[in-house]
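Everything on this sheet refers to the single structure shown next.
Shown here: the complex without one of its protein chains, the others still in place.
Chain nomenclature is as follows: A, B and C, assigned in order of appearance, with residue numbering initiated at 1 for each chain independently.
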Amino acid sequence: MTAYRTGSRFLLAALGSSLLAACANIGEAPKAAATAPPETTLADSFEPLGQAGLDRLQQNTMQKVCSEYEGKPVPDDLAKQIIAEAAAGVRYPADGNYFGDWKNGEKIAKTGTGLQSNDDPALPNGGNCYACHQMAAEELAYGTLGLSLAQYGKLRGQSEPILQYTWTRLWNAHAYNPCSHMPRFGDAGILSEPQLKDVMAYLFDPASPVNLPAPAPAP
Amino acid sequence: MGNPMRIRATTTNGVTEVKALMSHPMETGLRKDPSGAPIPAHHIKNVTAKHNDKVVLAAEWGAAVSQNPFLQFRFNGGAPGDKVSIQWTDNTGDSRTDEVVLT
Amino acid sequence: MNLRASFGFGLALLLGVAPGAAVAEEENPFAEYRAMFGDDNPAELVEMQGEELWNTPGGPKQVTLAGCDFGLGAGVIAGAYAQLPRYFADTGKVMDLETRLLHCMETLQGMDVSALRKKPYSDQGQPQTELESLSAYIAAQSRGMPVAVPQTHPLERQAFADGAKFFNLRAGPHDFSCATCHSQNGKRIRLQALPQLNTVEGARTSFGTWPAYRIAQGAVRTIEWRMADCARQQRLPGLVHGSKVAIDLITYLGVQANGAEMTAPGLKR
Partner (left out) sequence: MNLHRRSFLTMSASLLTVATTAALWPLRALAQWVRPDAAFEAKAMDAVYASLGGVPEASSEIVFGTPEIAENGAVVPVSVTSKIPGTDQIAILVEMNPNPLVAMFMFPEGTEPMVSTRVKVAQTCKLHALAHAQRQVVQHLARDQGHAGWVRGLRKQRFVAAGVQLTINRSSPWATRCASAQPPPTASLK
């Protein structure tokens, strides 16, 4: 992980100013509309609601670049920049232990609420993994936007590189895929470190339903 | 008084099929509003369907019939000009009757 | 009817696989459930309420909305919804059905619509708002007609272009854009199939079904509600009813759906 950090600092220093310049244009896309009244901005179409303030319309670098290049290849320099910046921000467990309670991880994986304008900010956020991923064989209500994570730990084992890789994916998937559609669960503060550990346990624990064999098909 | 029902009745080979949708919240009394206050029960208890003046179906309902209830049944008979009417009464004493004429 | 055909198709696929087998993308496990609703959509109850409102004089001026021009002439509602949003010379704006309705309630009936504009949708278990009932009724007057959202006025073309841009805009703590969920074919969230809304095919299967009766809410919801609720799930702040972004997005979807059959009000889970 230290390698990522060092690398990204270097890249940031070298490319920072040109990147910011490039993104200034991209980020203005919605209001750069040629004939729209000049006073129209994105914020005019929204109003603060519940815990969702207008600050959420402010795009970061990754969001600007990935909006511009949605469905298209991201230019190499920008891709490298996003990857480096993402990798640099990953915070690994302070105690070196990746695993929490898989049962709580299951709850997080199945909970879809959190950070919506109508959600109670006092409740813990969900991870909503099942919205996009297949996980435990027993849960049929899974989405298909992401790859199947069935048998995740059983197929991959628990070596340090795979644990670190998975943690990084959860923290900020852009460290591997510049315009990943997966939320930055750690980086954006969607899930806490203990919650991430619970999800890790759900993915890797041999007793977790994720790693249990699929039930025999009915005759 | 409630909002109007949608009643469809069609006669085929001497059998009349009735399909009705009723506008009613069918509150169970178990739900709470966003502020946490219980929402009082409000549901249809009784439904009576008539072919002209003859009762062709009677029903007793609890609160677990879905919101905006649907009801479908069939009775023998029915000729153009005949009336099919449905009346509901809910737990607050409110009631509503609607009818259609067979064509 | 398109809807019916797709139910049958989904059901056939469902029956074709062994129980317990992994669910393939293109089949819908709820095809049987949905088909059982047949033509008995509770949205019709709301249409009836909307029809009564349409024929009832209202507002301080005690007139009906019969003088409202939805783009095809005063009071013409047959086929009007299939051609909205469109540019209206009297306001100099591209408007959708809902903003036009509010405009007419205000200008023709003399109503104060500020409360309705602020809270356009009914709460769960509460009576539908006038806007929802009228939308259901007016949309139903386009049933069976092809979607034909115009692109003649420059502002109509601008709305489409801006809608397309917003569709890809990633923001908020989850980095979601419309494209996050709606830019791939045959995907689903949990078991809910996701239309690919940046393609003609995807927009065509979806646009003409709104407004729709939502089973989960026991109410008819409009296409503006659909946009606002997507924004909620994107973790964005509240999308203002009738705002530029809302109308741009509806225009973007509608133009792509041109030629598809209007089936609204639809029935959704």
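Here is the rule we use: a contact is a pair of C-beta atoms (placed from the backbone, for glycine too) under 8 Å apart; a residue touches a chain by one contact, two chains touch by 3 or more.
Just so we're clear, the structure is a prediction, and the values are computed from it rather than from any experiment.
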item	value
Residue among B:Asn13, B:Ser35, B:Asn76 or B:Thr103 touching the omitted chain	B:Asn76
Contact partner of the left-out chain, one of A:Gly105, A:Gly126 or A:Gly153	A:Gly126
Hidden partner chain, residues of chain C it touches	29-30, 32-34, 36-37, 176, 181, 189-192, 215-216, 218, 229-230, 233, 269
Hidden partner interface residues of chain B, rising order	15, 28, 30-31, 45-46, 54-67, 69-77
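Heads up, the rule we're going with is that only the chains that are shown with their structure count from here on.
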item	value
Chain A and chain B: spacing of chain centres that average the CA atoms, whole Å	50
Inter-centroid spacing, chain C versus chain B (mean Cα positions, whole Å)	29
Computed distance of Cα centres, chain C from chain A, in Å	30
Residues within chain C bordering two or more other chains	none
Touch list for chain C against partner chain B, complex	40, 42, 44-45, 48-49, 123, 125, 218
Of chain C, residues touching chain A in the complex	18-23, 25, 29, 154-155, 158, 161-162, 165-166, 168-177, 179-181, 183-184, 186-192, 194, 198, 231-233, 235-240, 243-246
Chain C partner contacts - residues on chain B that touch it in the complex	3-6, 19, 21-23, 25, 27, 31, 34, 39, 66-68, 70, 72
